[in-house]
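A single protein chain has been omitted; all remaining protein chains appear in their positions.
For chain A:
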Amino acid sequence: MNNVIEVSHLTKSYRHTIKAVDDLSFDVHEGEILGLLGPNGSGKSTTINCILSLLSYEGGEIKIFHETMRPDSYDLKAKIGVVFQDVAVFEELTVQENINYFCGLYVNDRTLRRQYVEEAIQFAELENYRKFYPKQLSGGLLRRLNIACGIAHKPKLLFADEATASVDPQSRSQILNSIDQLRKQGTTVIYTTHYMEEVEQICDRVLIIDKGKKLAAGTIDELKEHSGIHEKISIELRENDERHVEELRQLPDVLEIRRSGAALILSFQEGSNHLADLMDYLQSNHLHYDKIYSERPTLNDVFLELTGKELRD
């Protein structure tokens, strides 16, 4: 498998005391979307900024397209696109001018550039907003413009950092489809987000980091497998008695029980008849419930198990 990015033992500290990235190593394969996951302050953005040579780092090596990435690696930079969390466009330029400006920093040929800009406008579905200024756009449209500026020059490698932050569901869906479409066109993508469902929807592989360290990496199925949670059962009991929680903990294969709002969530390791066992217990103890359902573990459960915190903490 051809690696587009190779990060080896990357170490970065702020003010020589706060370790933001700690001996981090990973690869990104050609044509995949790698989801970079981690809670706030886990080192995701720092890692991306180090890869892009915007941040200096104390140790490690970063290779992009098999070449060491340096601040003056202009040939490598020309193959990269970035979509940052903060919208990076100019208020004084229209939608079309913004895309043309950023595209023009990569593509010199005017005819080709005109074609690329048009394609980016269509890609981001901004055809009706060409002459609009950024402040006239909604949050979702602004994000789409941000993406169009980052991909107009047809980069081989795209960094999308929280590309869907603060957008409506419709725009989010459009953005995710766009990124998936880019992957289909051969672009390799590193995608960071706070939304676990987005990762499950579009990422081929996931890298989970916390406190600058790699906690797990692999496909979503591999990570779920790795977590040890086989089944999750949620139940809303009418009686709220801690004694029952302790007794439920004694059921076969129960890994842990936690509360989520009104519901109790029981995680089970591999086994069988978990729901039947639980129903038997409820009947024999004359316990009443409003809802009960079983589901496969989500990536969020994996994340929670690995980091001990919710992604949006």
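Just so we're on the same page, a residue touches a chain if its C-beta (ideal position, glycine included) is under 8 Å from a C-beta of that chain, and two chains touch if they have at least 3 such contacts; residues count from 1.
As a convention for this text, contacts and distances are computed from a predicted model.
Of the candidates "Heme exporter protein B", "Cytochrome c-type biogenesis protein", "Glycosyltransferase RgtA/B/C/D-like domain-containing protein" or "ABC-2 type transport system permease protein", the chain left out of this view carries the UniProt protein name "ABC-2 type transport system permease protein".
Of A:89, A:202, A:233 or A:266, it is A:89 that touches the chain left out of the display.
Only one of the listed residues, A:97, A:200 or A:222, touches the absent chain: A:97. Mapped onto chain A, contacts with the missing chain fall at residues 14-15, 49, 52-56, 71-72, 74-75, 77-78, 80, 82, 84, 86-93, 97, 101-102, 104-106, 108, 149-150.
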